[in-house]
Structures are given as C-alpha cells and as structure tokens.
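Note that one protein chain of the assembly has been removed; the remaining protein chains are unaltered in position.
All chains are identified by letter, namely A, B, C and D, in their written order; residue positions are counted from 1 within each chain.
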Amino acid sequence: MIQLVWLVPVLPLAGFLINGLFRNSLSKGMTGIVGCGVLLASFILSLLIFGEVRHEGFQSVTVTLFDFISVDKLHIPFAFQVDQLSALFLLIITGVGFLIHLYSTAYMHEEEAPHYARYFSYLNLFVFSMLLLVLGANYVILFIGWEGVGLCSYLLIGYWFKNVDYTNAAKKAFIMNRIGDLGFLIAIFWMINQFGSVTFGEVFSAAQGAPVKVLTGITLLLFVGATGKSAQIPLYTWLPDAMAGPTPVSALIHAATMVTAGIYMIARSNILYSLAPLTQNVVAIIGLATALLAATIALKQNDIKKVLAYSTVSQLGYMFLGLGVGAYTGAVFHVMTHAFFKALLFLGAGSVIHAMGGEQDIRKMGGLRKHVGTTHWTFLVGCIAIAGIPPFSGFFSKDEILAGAFGKSPVYYAVGVFTALLTAFYMFRLYATTFLGNFRGTHEQEHHLHESPAAMTIPLVVLALLAAVAGFLGVPEAFAKDSHWLAHFLDPIFAHNATAEHAAEAGASQEWMLMGISVAVALIGVIAAWTRFSKKPDLAEPAGFGKVLANKWYVDELYDAIIVRPLYAISKFLNNFIERFIDWIVNGVGRLVQYGGRQLRLLQSGQVGGYVLLMVVGILVLFLVELFVKK
Amino acid sequence: MNAIIISAVWGIIMMFSGVFTSKGSVVRNTAVLGLVLLLVGNYLDLIGYHFFPVDVHKMLFFDEFGLLANTVIFGSTLIFVLLSGRDIENIAPRMPVAECFALVFFVLCGVSLVTTFNTLLMLFLGIEIISIPLYILTGSDKRNLKSNEASLKYFLMGCFSTGLMLLGIALLYGASPTGSFSIDELGIGRVNLSALYMAGLLLLLVAMGFKVSAAPFHFWTPDVYDGAPTVFTSFMATIVKAGIFIGFIRLFNETFGDSQSKWQLFVAIITATTLFIGNITAVFQQSVKRMLAYSSIAQAGFMLLALLSINGLARDGILLYAAAYSLATIGVFAILIKMKDYTFEGFNGLAKHHPLLAATCTIFLLSLAGIPLTAGFFAKYYMLASVVETGHYLWLVIFAVLCAAVSVYYYFRVIQAMYFKDGDAQTMELRPAFKGLLVVVAALIILLGVFPQLLLDKLNTLIYTW
Amino acid sequence: MALVGAILVVISKNPVHSVLWLIVVFMAISGHYILLNAQFLAIVNLIVYAGAIMVLFLFVFMLMNLNADTEPQKNKWLKIAGVVAGGSLLLVFVAALKNADMKNQLAVMNKGEIGLIHNLGMALFQDYVVPFEISSVLFLSAMVGVVVIGKKD
Amino acid sequence: MIPVLLIAIPLVGGLAGFFIKNDKSARSWSLLVSLAALAVSLWGLSVGAKSPLLNADAEWLPALGSRFAVGLDGMGQILCLLTAIAFPVIFIATWRDEYSKSWNFYALMLLSQAGLLGVFLAMDALLFYFFWELALIPVYFLCSQWGGEKRIQATFKFFIYTFVGSLLMLVGIIWLYAHTPDHSFSLKSFYALRSSINGTDQVWLFWLFFIAFAIKMPIWPLHTWQPDTYEQSPTATTMVLSGVMVKMGVFGVIRWLAPVLPLGTWAWGDTASGFCIASMIYASLVAMQQDDLKRLIAYSSIAHIGLMALAIFATTTTGMQGVMIQMFNHGINIIGMWIVVDLIERQMGTRKISELGGLAQKAPALAILLVIVALANVALPLTNAFVGEFLLFSGVYSSKVTEYNVVFTVVAALSIILSAIYTLNMIQKVFFGNTNALTEKAKDIKLNEKVVLAAIVVLIVVIGVYPKPVLNLTKETVDMILTKMDYKKI
Partner (left out) sequence: MPINYYIFLSLALFCIGVAGVLTRRNAIIIFMCVELMLNAVNLLLVAFSKMHQHALAAGNPGAGIDGQIFVFFIMVVAAAEVSVGLAIIVMMYRNTHSTDVNFLNRLKH
C-alpha cells in the first residue's frame, strides 16, 4: 500500500488537469464530483497508509519515482518519504481538504461553470502541491511543493481577478513568499555544498559532524523560508491581505495547511535545529513576537476574516515558539488542532458571510445566533477551542507548547500566556459582536439571512467535532502514563531530541499549576470579552493606541516606506538616469566619431597651399621622429 | 614585358582609332580587345612565353608577384571598361573617347612598369607615366570647373610629390655604395642605415604614400576624386591605386626589406593616421562619391598594413585586397555613375525601383566593409593576420579593427538609403548587359569571399618559391 | 648666386621677373654642371630649361597678361607659416644629414669623362635603351593629353 | 552529414525563398524548410553520440589552415535543437503577421537560421566567425526593413555594436591562430594552445573575446542596444534574437573562450562575474519600470542571460549543466513570451502595459498559457527554468574558483524576487483588472497559436519534471569543458 503513495498526490493532480482542461465543457456538478472525488480517494488512501504507519516499529519508507536532477555527484531523486510525520500531515491535508472542497461546492455555486471549474482545479493543484511538500523525501521536492502552494495561493487569492485590490493582494503574497523562498533556496545550496545531498536522511546524518556555524546558518536560512510561508515577522503582512480570496481558500490555505508548511519543514529538520541552539532561540523569539503582535492587532480588527487571519498569524507564532523551545510534538499537535478549529472558524465565517450576502464587517452583524444556528454553535466550539478551554482540543496543544516554553524560560511562558489571554479576548469579541446582541445590518440583509446548505454545514459539524475531541490524542502525561498518543506516535521523528519535552514534564505538580494558570487566563479573557461586547459591541472608530492597533502597527506603511518605495525609486533612477547615461555614452561614441568627422573635414580646406603645408608638416614630423624619438 | 609592349602599342592604336572612326562602340570594342590581349599576353608571360626577347638590362624584373598583380589589374580594367566604358562618352559632349582610352592604356603601361620595376629609374618613369595621363583624365571634363580644379590641384601636388620622390632617390643614390639605382644593389645588406639612406627612404615613403593617398599626404584625394569625372575616379581609385600599391610593396620589400625594423614605426604611424582620417572623415560626408573617396583613403590604410608587415601573408593579401577592393569599388562606382544624384538622399528607395542594382550595390558595399562571405573579408583578414604574424603592432590591429567598424557606419548609410528610406532614386537608363555584368561581379566577390584560394592557390606556390 | 636667384624667384611680385630669375638660377646650376665636368647636362639644361621651357612659361604669361597686381596677397600668416615650414624642413634635412658619413667624400671637379656626350650616349642607348623607349610613351601620353585638353570643343 | 544538412537546408531554402514571389507560398515554404531542419536535428539526436554522422570535415581553405569542420556535440545538439524548434514555432505563431514582400522576410529568416546553426556547429574558428556574422546580417536587414518606427537607428546601433565586438573577437582569433603550432583554426588546436599562452596574453585575449560575447549576450553595461532592438524589430525577428541569438554569446564563452583561455578566465572571472551580477540586478530593476511589453521582456532576458554567464565563470559541473539546460529553456520560454506579445500587439495594436488590462476575461486561453510561460520565466518549480536556475545558482554557490561564491549567489538570487515582481506586475496589468475600451473587443487566440503555445507549455512542463534526458545529453561536453577550464592543470 505504501508503494502506492504516489497516487495520493497524483489524484488531485488528475483532478486539476481534468477540471483545468475541460473547464469549458464540464458541468458544475461534474466539476464538483471530480474535485471532491479525487480528494476523497486521496483521503482514503491516506487513511490506509496511516493504518500501516501506525504500527509499532514502523520504519520510514522512501518511494523513488524517478531521477529528477542528477548532475555530477548531486542526485536529487523524485522520491516520497512516508513516515509518521508525513502520514499525519497527509491525513490532515486530505481530510480537511476534502471537507473544504465539499464546502466549496456550495459556497462557490454562484460562479459560472468555467470559473467554477477553474476554482476547483486551483484547489486540486494546491492539494497536490501540499502533498508534494509533505511527502518529499528531500529538500528539493519539498521546495517544489513549497513554491507550488505559494503559486496556488497566488492564483486563489487573485481568483476574482477583475478586482485590482485582490490581484494586488495575490501579488503581495507571492512576492513575500518568494523572499522567504530565497532563504530556503540558499539554504539548499549551502546544504548541497556542505553535505553534497539534499535527501533528508543523508543531510541529517551528515549534519552530526558539521560545524555549528554552518548548521546555524543553514537553519536560519530555512527559517527565513518558514517566516515567508508561515507568515512570521517580518514577512507576515501578506496573510491578512490574502483574505481577498474566497473564504474556503482562506480556510484551506491560509489557516489549515499551507501556512503550516513552515512548521512542517522545521519539524522535519528538527535534527538540524537541535544542533543549532542559536537558531532555536531565534525561532522561539520570532514566534513569540509574532504571536503577540498579531494578537494585539486582532484586537481591533472589524473584518471577520481579518480577525481570523491575525489569529492565524498569532497561532502560527505559537507553533514556532513550540519549535523554538524544542516542543516539536507540541507544535505538530497544535498544527493539527489548529487545522481543525481554524478551518472550522473560517468556514463558519464563510457561512456567515454567505448568509450576510457578502458582508464581512462584524460591526454590521450581530445577533446572528438566531438565524444561523448550526453555524453559530460550531463557531462557538471553534472559539472555545482556540481560546484554550479544556477539554477542547486547543487547550491540550497550546498547553504543551506553553509547558515547553516554561521549560526553556519563564519569560517565554509569561508572554505566551499573555498572548493566550489576548487570544481568548479577541476571539470572544468576535463571537460576541457577530452572534450576540441585535442585528445591525440593513433590513434587506436581515431578510436574506438564512442557514447555509448542507454541503456547507456538514463540514462545519465534522470539523466542530474534531476540534472538540482531537485534543485527546495528546493528553499530557500528567493525567496518565502514556496517555500522549501523539508523542508516542511521533517518537521516531523526534526521539533524538526529546530531552526538552521530558525535562518539562519532570514535575507533574508544576505542570498542573501551569495548566491551571493558562485555563484561568483563558477564562478571564473569555469572560471579559463576553461581558464587554455581548450587549454593547465596539462600533466606534478606534482612537489613540487602538488606532495604531487597528492600523496594524503601521507595518505595511513602514514596509512601503523603507522597502517598496526605495526599490521603485532606485528602479526609476536606473531607468531614467543610468540607463540613459549608458546609452548616452554609447551614442556618444558614435557622436564623437561624427564630430571628429566634421572637424577633420575642415582640414580639407580646398586650398592647395594648405594641403602642401600639411604635407610638409607631415614630413617634418616623420623626420623629427627619426631624429629624436627613435634613438 | 609582353604587357608593357602591348599596352603601349595598343595605346597608340587607340589613339588612331579615333581618327578612323567616330563610333563609340568600335572604339570601345577595340579597347576591350586590347585588354583581352593584355591579359593573354600577361598570362603567356606568366607561363614563361615571351613575345619579344628584349634585354632589359635588369631594369625590370618579371617575377610572378608582379605578373599576378598585372593579371588582377588588367582583369579589373576589363571589368571597368565593360561596366563603365560607355559612360566615358557621357562625360561631356564631343568627348574625345579614343584619346581617353589611349591614355587608359598608357596608364596601364605605367602600372605594369611599376609592378615589375627593378630600378628606381623605372619606378620613377612608371609613376610619371601613370600620373601624367591621370592629370589629363581628371581634367577631361573641360567645361566643368570642378574637373578643372581637380586636375590642377592634382597636377600641382603631383609635381610636388615628384620632387620629393626625386630628392629621396637622389639621396639614396648618394648613399648607395655602388652608385646605382638598382633595387638589388640598394637593398643588399642594409641593416645599419646611414642618415642619407634613411632620409631618402623616408622621402620615398612620403612620395609613395602620396600616390596611394596615405595620410597626411592624402589631401589631394578627396578633391580630385570628387572633381574628376566619375568614370575616371573609379579608374583612379581602383586600378591605379592597386598598381601603385604593388609597386610600393615591391619597393619596400626588395629594397628596404632587410632594414624593416628601422622604418616599420613610420609606416605604422602613417597607417594609423590614414585609417583614422579616412574613416572618420568619411562619416560626415553628404555625397556618396566623396564618401567613397575617403573610403578609398581608409582602404589604403588597410593596405598599408601589408607594407608594415612584409611577409608571405602580406604579399598574398595585398593581391587579394587589390582584387577585392577593385572589384567592389568599380562596381559601386559603376552604379554611382548611373545615379542622377550623388548624395546619400539620391540613393533613397533605390531598392524599390531597381532591386537588382540595390542588391549588387549592397554586396559591393558589404565587401568594402569587410563582412564575411565577401572577398573584402578575406582581404582585410589577410592584412590583419599578416600584422599579427609579425607579433608587433597589435595596437594597430585593434585600431584598424575599430576603424573597420566605423567604416561600416558610412557604407551602411548607403544601404540604409537604398533599402529602408523612401524616395525615388533617379537613375539613367540601364542596359540588361550592364545589369548582367554587375551580377557577375557580385558573384565573383562572393566566390572570392567563400573560396579565396581560387586566387590564393596560385600565390601560395609562389610564396614558397620566393 | 643660385641661392639668391632662387630666393628672388620666390619673392618676385611680377611673374615675369620670377621667370627671369629662374633662368638665372638655371644658369648658375649649369655652371655647377660644367664645374662638375657634366658638359652634356649643362648644355641640355641651358637649352631645354632656360631656353625652351622658360620661354614656354613666358609665353603663357604673355598669353594671360598677368602682372603683379593680378595676384592678390595671400594670407600673411599662411605665408609666414609657409616660410617657417620651408625653413624648418631645411633645418631638419640638414640635421638629418649632417651626421652622414660623407665628410671625406669628394665630388671631383673638372675630371672624368662620364659627363661627355659620347659616354652618356653609349650608356643611354645600350644599358638604358628600355627606359629611353619607355619615355617615348611618356611623351606620347603627354602629347595626347595636351591634345585632349587643348582641343577646342 | 547531419551538421552539413542542418546548415544546408535553411541556407539553400533561404536562397531559394528569395525567388518565391508569393506571400502564401513563401510562408509555407519557409515552414516546410524549418520543419525539415527540425527533422534533421531530431535525427541527429537519435543516432547516438558516437555516430560518425555527427561530424563532417572538408577541405576549405588549406592555405589558411581552416577547414570546413562541423560537428554536433552535446551542447551543439541542444542548441541546434533549440534553433530547429524555434523557427517552425515562430513561423506558425506569426502565421497571421503580414509583411510587405514577405518572401524576402522569410528567406532572410531562414538565412539567419543557417547562420545560427552554423555557429553552433562550427568546429573551426574561422568558420565560426563566418557564421557568426552570417547570422547577424540577415537580422540586420530583417529589423531595418520590417521593424518599428525607429528601427533604422536602433538596428544600426545594434549592428555596429555587435560588429565591433565580433571584430575584436576576430583579432583574438587571428592571434590565437598565429600561435597554434600547426597554423590551424581547428577547435582542437585552439584547445591545445591553452598551456602555451602565458598569463598576460591570456588576459587581454580574454577581454577581446569576452567583450564580443558580452555584447551579444548582452552583459551590463554593453546591453543598451538590446531593448531598443527588441522593441523595434518585427516580433518574429525578436524571437530569433532573444530566443536563439543571445545564446550565441553564452555558447561562445563556453566553447571558444573559457576552455581556450583558462588562465585569463580564471584571473578575470570574478570581475566578469561582477558584471554579470550587475547585469542581472540592474536589468531586473529597470524592467520594473518598463511600460512596453517588449522592453520589459528584453530586460528580463538580460537578467536571465546574466545568470547563465555567471554560472560559466563559476566553473562547476552543476553550474555548467545548468547553463546548458537553461540555454534551451530560456529560448523556449522567451519565445513563448514573445508569441503572447505578438498576439496582443496584433489584436490591440499596442504593447503599452498601461493601455491594456482585463484581457483574462476576453482571452482566457491566452491568459492561462501566458501565465504558465511567465511562471516559467520566474523559474517556478516544475517548470523547466526551475531546473536550470536551480543548477545555476547551486553551481555558483559551490564554485571553487572564487572566494565570493556566497556573495555572488545571494546578490544574484535577489533577481529571483525582482523577476517575480516585474513579471507579476505585467500579468496583473495586462490580464487582470477590468477591461477598458481597447481590450473590450479582444478575442481569444486562434488554433495555430494555441497549438504552438501549448507545445511550448508542454515542453516547459516536461523538461521541468523530467530534465534528465537533456542533462544527459550535455554531460560529456560539460566534463570536457571543465577539464579544459581547470587552470591548475596547466
């Protein structure tokens, strides 16, 4: 079965090709069936594979398809690696992916058939790329998927290409990702130069003896790649803008899967990172800073998707914190739970927007609880999960990360907890403003309000269930010995450096205390938000510090001022001055020749006397050379 | 010897032909016949059959180099007469055609002297025999002030240069240990030169440089070429110039070959100046005819490279150059004669009205510019290669190459005018035979450009026997 | 005498005077020829140059009725430049040749037979017969030329 | 046999083409001839590397030591294939372009093909020079006759510029020739020279050659002819120029410069690399400012070529393999870009980015195909250019001949970002957004155009996914060149 792993990505690829090539002839129904069908098939395959991987003592399997690049001593096979980590991600991607595809069939139903097919083909292509990313047995295949998901994100953000803002957002996403990718690429070149290989296993074993400096460099560069893809400081600004795409896309790409590619990559390279403590610290600090920054911004956003977007950035920061402190399992765990509840939240938001007829501003919502029942309670589940209230899944995964952070440094922990507070607060601000209170939209909108069709609510329900219970996959050891199934499962991947986690788990009482703090903090946040916004939503234009937050700390403007504009200024300068100057010189040589011609011509005065005189001068010169120079 | 005698005799025949007939075609055909005879006679010389066993007392020396050069020159003249002979009649009303042809033959006689001289006396006589008819041909358009002016300028400056040349010869004579003008005796064992000898050498260099229009002794060239009737400009710029060049090379090879290192620098200076002035000044010309005059200076600069590096390649190359340059220039001038307007604008749109004319003209110009696949490329190639072979004066090679690039500019101006600019270029009536011949010449240029060994094979054997 | 005459040729305003001074120069040169025992050349020089050619010049002057006034003054600077150039040419020549190892060479005066008509004639018609014949071509061409140019049309 | 056919078919076909005084038949004839050349090229691929059919050698100029020696090695194969593919593609794609006296146009195109193939096949320096110029001259006439408004000046500048370069090269060739012991122009004799020329001579010879090739590629600051020429040329010719002709420069460096003058290359490789990088970054930045599609692509081409040249001087197997495959890829991709530009210009009558917009609504097929080609242009994985650029950068990074390999890689790699910026900007402004009055009337592309573009896309993807055959093809050449470039072994 594992040998058939190539089918998992190839099926969505086939879906992409079918939907893409025959988009003009396929009916919407057919498109939907193809688009979802391939995903379902992949999911089933993934399940089967997972079933095999789950067995005790499973060794990772590499499936080589063909030789991709083979030059000199460098061999880069087109190979897939199946192990615990990739199998887990396969499940998340195909599973959540399938649900979102299903959701999309209803959500996008108003599109014309060709565009509908285009949408599904992009979506399929995305899943294909994502699967390549997690299945790749070496960094280059990983990178192919890495850039592939970037491309699909670009295509999907700019799906409504008539809107210039949307295409701008798409462009921004692509370019910011590219900046990160550059770091990744250079890291790959470095690896090739240093280790002569990019295959995971070979790199990891070669890394054991490598100088720390080199490893620090490589890992830092890889991390630069991750900051791009996973929207960390300083490259996070594209993600909120990426909400321009259709909401299911935001759910799939910008919440559940693609943005976690960075986490996956670092988790995959955990051996390298463990050997480079400096990088680990950098990762942790950046992650923490991002988590905090994004959470503060989320406090003041009024666009339902923007709040979720910043929340995503913040949660991703959490995951990096986990990676940075060595809590790899925790990070991966959080990826999984986050995939569930964030996809749920996004799809719920989509359902809300669908109900509101495209309105995204939460100030114009309110009281939707009565109109969209299923959406409401699933959304609530998502909010609880993300806020970290037990026994919902977010609690377990977040707590594991916080525990890891505490083990590393209490400061990390303190900031993490504060962020958790903010998270709980803004999520419930969002919840309260949207679903509680009275409806504030137009009359027409109110009339239009309706619950979404089954194709949309079923995924919601499924995800809500998952978001609620998935946490039990990783119950802390403090509850019961060997209760952390996930840690156990991922042991083969992270076993080499499980020390950090185990250190944190050393004191069970301490862990109980930490859990207590975080639950308390989350509850404070929830209650504060609930009480503050359920009756009197925050409708006023923000002022003072709130305005800074609402304007996202002016980071976009800062980037514009220090990078974008100077870049264009330089480019303009080069085009208008340097280019002309070089051309002027080139033409100047020509003009000089012409000028010389015009001047020399004057020697030809037409007068014999002048001619003879010049001849005599010529003779004189020759004789003078003979007399004086040549000796 | 055959050639000298035939050309002299045929000159007289031409002179009298004018008395017996007034029909231009008869005169022309006689001239063509004479040229064919010349070629045959010269060929017989080459294979060792001489009509007249004349004892020349070592005044002349008929080696293969000179005779081959003669072949090239006579061949070019034949093409010249065939292409442009008819236009002599059109220079002025009641043009004395027969006399002009007679003068042409006398010039050829002079050229064959210059290519085979073995004593400075013969060189001097040869050059004078070339010059005097040319003064006249230049002024043959009597009513045209330009022609008058050109003639007088040419004459005065020509005499002046003759004076210089004679002074040079006199000094050489003074320096000669045996008191002889023979280039054999002058040349032997001269490695350390006396001041007298060196001064004579320099003056000869100057005088010969004047004749081949090397800067800064070139000033007559543009004016004379411009003022002279175009037919004769064509003749002067090609056949005569090539002939004198052969003599030039011969003189410096035979007489001063041993002391090459002493005078190379001067030749280099003159070459550089010539290339520079010729090319740069040509850029700004408005008249194609005058541009061609400057270009002929520039081409002379290239030929001087052969003088700089007298070696096997140079001797090979100068013949090829002479052939390539003459063919192309004769062709261009033949077309120019047919144009009503000699300025660049006059060529505007020629390709639309006379595609064949334009196409052949393009090939000629490409050859002059030295673009591969034309004879001009290999000509230039040989010049450059011969200098590189000496291992010195690489700066001159690069300089020459840059000048060649400049030359592309003005040659291509004509091509641009013909092909890419709108206008209606006025030409005179064109005969099919004329067109056919143009095509033949163009084909010849291409042929030499792809297989230069057709001409060079002969030379190659000669180099190894030299 | 030759030098003075030569200078006067150049500076005379009236062309006719120039011709006359030139004849003086030629005579002086002929005197040198005689001193050098080149009688034939001396005679030829007198007859051909001083006689025929100069008379030809004079005729042309008469024909054109030229006198001093008809020649406008040349640019002064150009004149100075011309003199300077000529002078420096002389200087350079002298500089170049003064080191020539000719100090002890003599041009024999009043001796030797080679300048005699007989000897010259023998050489001319034996060794130099080819150039002699060829010079006829030269004359022919000159003749044709003058006909072409001079013919009224 | 095969090389001779490759040269002879377009040459004879082109000459014959002058006499077909009929628009339609001239067009068909040229397509036929170019397809024949393609067939021969494919035949050449199929016979195997050792086949005697791949070489031909005949007496040409015995007096000069030059022979008509032509041969197909791996690099020759790949570039000949590119040339052979490019021309039919160009002919089909521009099938609907109208030219006055089109028979002359097509004949000149075929002649330039003959010249190009000759350049890639020549195993004799003089022959190489011959073809080098032969490729240039038809292009000069093509551009000046059928180009845009300012064509005459632009192409004249181009012509003189490249001519200066090639003349300098000629001086170098002659010098080398004069120093070969057997007085021969053959590639072998030239390669044998490298140990007998001392360092100083190698240095100035290096510059003579490099300037010639740098003008052709072009490398900053010798590039200014290129945007003007591309802009003014008829698009079919621009495709030849940018798709194939710029490769002549790269090819020249690999075959005639680096292995012949390893010491010179080594001594000044860093400086040359500096120019290459400057050219990449500079061109990318300038491209961001362009409003004319043709100029934009022209600058983008400069940037891409700069990378290839950079990788040559890195002297690594990976880099060199990258150059080989990228020469092919770049040719394919940029021809694809030009086809799109041509389609747009023919329909809209403008190439100004600012005047276009919203084409994706009206011409979805065109938009999709362009996006794929453009993505290949920015070297997205699974397109052919990714393989090329990956190898190129990797090669530069692992270079052993320079101390600045990391700096070079990092700075050069910035162009990846810049290329994404200008390419996406272009796509966005041309295809996305709302239609305007001009683009309102746009129609989607016709079948022939769809077919060629699709063919290009297929090539892009196939090579992007499975580049191995191409890499294998050039393996031996690369090894040989690198052995010759090893300055330590001298």
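Keep this in mind: a residue touches a chain if its C-beta (ideal position, glycine included) is under 8 Å from a C-beta of that chain, and two chains touch if they have at least 3 such contacts.
Quantities reported herein were computed from a predicted structural model and do not represent experimental measurements.
Q: Using the contact definition given at the top, list the shown chains touched by the missing chain.
A: A, B, C
Q: Please identify which residue in B:L125, B:V283, B:I337 or B:A369 touches the non-displayed chain.
A: Checking each option in B:L125, B:V283, B:I337 or B:A369, the one touching the absent chain turns out to be B:L125.
Q: Tell me which of B:L33, B:L145, B:M428 or B:A443 is the one touching the absent chain.
A: Here the residue in touch with the unshown chain is B:L145.
Q: When the complex is taken as a whole, what residues of chain C touch the one chain not shown?
A: 2-3, 6-7, 9-10, 15, 18-19, 22, 25-26, 29, 32-33, 36-38, 40-41, 44-45, 48-49, 52-53, 56-57, 60-61, 63-64, 66, 70-72, 74, 78-79, 81-83, 85-87, 89-90, 93-94, 97-98, 100, 102-109, 111-112, 114-115, 119-120, 123-124, 128, 131, 135, 138-139, 141-143, 145-146, 149-150
Q: By the contact definition given up top, give the residues of chain B that touch the hidden chain.
A: Per the touch rule, chain B residues meeting the hidden chain are 121, 124-125, 128, 132, 135-136, 139, 142-143, 145-146, 148-153, 155-156, 159-160, 162-163, 166-167, 169-171, 173-174, 176, 178-181, 222-223, 226-227, 285, 290.
Q: For chain A, which positions touch the chain that isn't shown here?
A: So the residues of chain A touching the unseen chain are 601-602, 604-609, 612-613, 616.
Simple rule for what comes next: only the chains that are shown with their structure count from here on.
Q: Comparing chain centres built from Cα atoms against the global Cα centre, which chain wins on proximity?
A: D
Q: How far is the middle of chain A from the middle of chain B, if each middle is the mean of its Cα atoms, in Å?
A: A distance of 78 Å separates the two centres.
Q: Centroid of chain B to centroid of chain C, CA atoms only: how many Å?
A: One centre to the other, that is 30 Å.
Q: Pull out every residue in chain B that's touching 2 or more other chains.
A: Chain B, residues with two or more chain partners: 198-199, 409.
Q: Where in chain D do residues touch two or more of the other chains?
A: If we look for residues of chain D contacting two or more partner chains, we find 160.
Q: How about chain A: which of its residues touch chain C in the complex?
A: Residue positions touching the partner: 609-610, 613, 616-617, 619-620, 623-624, 626-627.
Q: Inside the complex, what are the residues of chain A that reach chain B?
A: Its residues touching chain B are 590, 593-594, 596-598, 600-601, 603-604, 606, 608, 610-612, 614-615, 617-619, 622-623, 625-626, 630.
Q: Which residues of chain A touch chain D in the complex?
A: 66-72, 74, 78, 114, 140, 143-148, 151, 154, 158, 161-164, 167-168, 171, 174-175, 178-179, 181-182, 185-186, 188-190, 192-193, 567-568, 570-572, 574-576, 578-579, 582-583, 586-587, 590
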